[in-house]
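Complex shown without one protein chain; remaining protein chains in place.
Each chain carries a letter (A, B and C) given by its place in the written order, and its residues are counted from 1.
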Amino acid sequence: MKNKVAIVSCGIIKYEGQNELGMWNDEATFKVSKMALDNVGAEKDDLDFVVISTMDGLDGITISNGLLAPAAGAYNKSSVRIETTGVHCIFSAVADILSGNSNLVMVASSDTLEMDFGYVTNFNQDVYFRGPVGFNASQSYGMLAMDYLKKHNIDEKDYARIANKNYLAGAVNPYAHINKKYSTEEIMASPYVNWPLRSLEIGKISNGAVACLIASEEKAKELTDNPVWISGIGLTSSQYLGSWKELSDMKAIKKACKKASDMAGIKDLKKEIDLMEITAPFAPFELIAMESLGFCEEGKAVDMLNNGDTSIGGTLPVNLSGGGLCTNAPNSGGLFRVVQAVKQLNNELDGVNTENMEKALVHDSDMFIGAVGGVSHGVLMLEKGE
Amino acid sequence: MSNNVIKKEWRFNFDFSVASGETYGRFFKGLNDKKIIGNICNNRTFYPPKPFCDKTLKPPDAWLECDGAGIVEAFTICCEKSNGVKFSKTDKKPDVPYVLGVIKIKDSEHCIIHFISGFETKDVSEIADKIEIGMKVKPVWATKREGEILDIEYFEPVI
Amino acid sequence: MDRKVAVVGVGNTSYTSAKRETRERTEVSADCIKAGFDFVGKGLSMDDVDSIFYASVDAFEGVQRPDRSMDCLGQSLNKATFFVHTGGTAGGSAFKEAYHSVKSGLCDIVIALGASTTSATVEAQQILNSASPPLIEKPFGAGAIHMAGYYLMRYKADYNITAEDFAMVAAKSHKHAVNNPYAHIRKGFTVEEILASPMVCSPIHLYEICPVSAGATCVIMASEEKAKELSDTPVWIKAIDSISNTFLAGYRPFTSFYKLEILAKRVYEKAGIKNPLEDIDYAELFNPFAGFELLEYEALGFCDKGDAPKLVRDGITDYGGKLPCTLSGGTLCTNSGISASMSRHAETVLQLMGKVEGGRQVKNAKTGIAHSWGGNMGQFHTLCVLSV
Partner (left out) sequence: MQDISYNKRFEYNWDVPFKVTLGESYFRFLDGLKNKKILGNICPKCNGLHVPARPFCDKCLVEITKWYETSGIVTIESFSVTYVKFLGLPDPPHITGIVRAENAVTSFLHQIGGIPYDEPKELDEKTKIGMKLKPVWAEKRIGDIQDILYFTPVDA
């Protein structure tokens, strides 16, 4: 999909801890939506469609898009709320534009509440088998971390190193929630939460807001001279009940990446992709995801980490934003990663040079509410405009 | 955060009543009688039983029953109490740290997630060493059973 | 590029009350999709489907993200599954998302499923009250019935609408539901019985309020090329859009569905409809509360403000009339939540396909519309134009 639909502008505010923004979802969504419009001199009435990424169970409101949609400019306009991943929301915007129904679409999301996240992710589980044993997202992370550790006999220190690598990147990202350079030793010293994962290896819940303006080819050229083109989208789901192999083999990520690569005409991922933003609410998942996306052999992601390939200044920077460890926003995490990738492609990171980076891969997933069973994945390919 | 702000709180509070259908209904009745019911669906075996084949959407073909012995395929050791939805009247979750295991019962093509106990130690790293992927486990039945998944108190290693 | 898209299949499960439902939640959706595949035939199966658009409301199903723990939505084949949730309009929104995923060329065959949403409900108003804006409106305990009351009390006062007017439009739906095998309440209540039923929230009587049902409805859509292979009665989607209002009571005049008026103008223009009463042969309108159908006639331009009861009295919107409306019995007789907003589209499709049972088939209907309403105080509407 060459130069048909582009991200022309973004709005984002500094992410904080739970209930620390000092704003409700409507105020935060309004702030970032207005920012995205103002950046390209667009007005509310230029909008044709508004897509909201949020979940009732995370907003404490049934039909919570009612609170966010008008804040993103939906009054008197068409709007929808997709409760899967941020990339599913971008798909909805792209489909609306390619159908000839819209020229300018606002995609927005925000997290502003404090809640008991164990309870909230438990009521995502079924009520017969997994709900009653108290199964929640954090426990599902522990299972995947255990599986990867045992399968490729990875040293627990490698998990601390991947976490450290993300903290170092998050420390220089003004938008990330956590800006503290935790050392590998501090991480190893933090208590186990769900063995083998330690508390500093699992992302705290972050609050913040983010918006993207997506435009048709013609509208994009009118609004900006550095559009970021959406060249490929791949969306998949995975089954809830299954064998452990089916629940842990990340086949859905492989397929989503293949769909997005084929649409973007990417032949060799390792050569063509310059940077990546991957969902990783627990740091080791970055290793698992890199292998499932096809950037290295099974169990070899640790070598790329230890060679510094995926760190700041590396050959293939991954999660320069600090990843899900430094910013783990339930509703807006996906769009946060998209906006970070757009900023990196436009070389807008202070202190980090991403000048000749042309192509970015963004992976989003709804695994923040549970990583074992029923997980959806979305892969988005972005290209800097000429 | 400016000081002209105000902190507020509200609750999400709903009552639910859901039907189990025949397939799950048979499974939970089986638990009440200390039996693990399974079924064959599109010639694949499932414990717990599958209500329909997710590929053909056709109903299951035959019922199965076994004593619930199985093997551990994965696990994590939970060091924080899981404050989840109250499904049964009393809180039947074990004390922290406890093992939450992924168990494959007999030749089932599905796994089940349940507690694994029976390790004399409460030290997390020691427990981690005692659990082998593929080790055999069997269910330990609660004395008072109500036809729910927690009628199995936990799985214990078969020595 | 004007890629055409058609509905080729409709899947309905049997409907009952949420309290008497004995099927497990995922079994209902599996039956629904299977009914859709059987309707199309030609060996259509999940392998051929590109995406599934599941529409529901989490809190009603008793599990958050109900699509995740439901393996009948193509998950074992890693299909793209969307959970579209805009409240009462989720069925309309999912229909639109499915349509645009095909019209854009990104998909060829898709399913839009309106879930049996309310089957886990003990008290629907308790859950509906959680759609009321916290802190500002929620403390006053308004559920959907109360919100409908604000509209109908104002409409009644502004245009001297009588209790009989409301009861007559309710009786029309109850009459037709008797002949609809997929309806839940098929009692055929008369105007007298409706007026005698207790008042719940003024001015609404018990038999003017939808039941809490259980059952699901889905539609299967395909690109023009695939539709011609799969169906000899494809129903083409001419236009569909939605409109949004404020979250709080805001600017609402409460005497009309004034946002639906704006939406209708936009959608009619896209679909080439000049005079609704002449150009539209059939309409399925969202009537969880009988009086809504009157507000919808006026917002959709079938008549002037306040004249809707006359259309009912003169039989214009009844079977055999100039513009038959909601001959399925509508949401008033069957409301398992989001399947209700999906089945407005499914019923119009069946009318245009000529496949309506129970003596309710409208003769040579060419153009039909489907409407859905939802959100706090009716924050959203969707409107769709279909034709053969």
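The definition used in the following text is that contacts are C-beta pairs under 8 Å (C-beta built on N, C-alpha and C of every residue); 3 or more make two chains touch, one makes a residue touch a chain.
Remember, predicted model here, so these are calculated numbers, not experimental data.
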item: Touched by the hidden chain, restricted to displayed chains; value: A, B, C
item: Absent-chain contact - pick from A:4, A:34, A:221 or A:251; value: A:34
item: Residue among C:11, C:143 or C:309 that touches the chain left out of view; value: C:143
item: Hidden partner chain, touching residue among A:49, A:91 or A:123; value: A:123
item: Interface with the unshown chain - residue positions in chain C; value: 22-23, 59, 62, 122-123, 125-126, 129, 132, 134-137, 139-143, 145-146, 149-151, 153-154, 157, 198-203, 246, 248-254
item: Positions on chain A contacted by the hidden chain, ascending; value: 18-24, 26-27, 30, 33-34, 37, 44, 59-60, 70-71, 73, 75-76, 112-116, 119-120, 123, 127-128
item: Positions on chain B contacted by the hidden chain, ascending; value: 1-2, 4-22, 24-26, 28-29, 85-87, 147-148
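Following the convention adopted for this analysis, only the chains that are shown with their structure count from here on.
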item: Euclidean distance of C-alpha centroids - chain A vs chain B, Å; value: 30
item: Contacts with two or more other chains, residues of chain A listed in rising order; value: 57, 60, 123, 127, 131, 239, 241-242
item: Per-residue multi-chain contacts in chain B, two or more chains; value: 10, 12, 16, 18, 20, 24, 54
item: Sites on chain C touched by chain A in the complex; value: 1-3, 51, 57-59, 62-65, 67-71, 73-76, 78-87, 93, 96-97, 99-101, 103-106, 127-128, 130-131, 133-134, 241-247, 259, 262, 374-376, 379-380
item: Residues of chain C that touch chain B when the two form their complex; value: 19, 21-27, 30-31, 33-34, 37, 45-46, 59, 62, 71-72, 75-77, 119-123, 126-127, 130, 134-135, 138
item: Residue ranges of chain A in contact with chain B within the complex; value: 19-22, 57, 60, 116, 118-119, 122-123, 127-136, 138-139, 142-143, 145-147, 150, 191-197, 239, 241-244, 247-248, 372
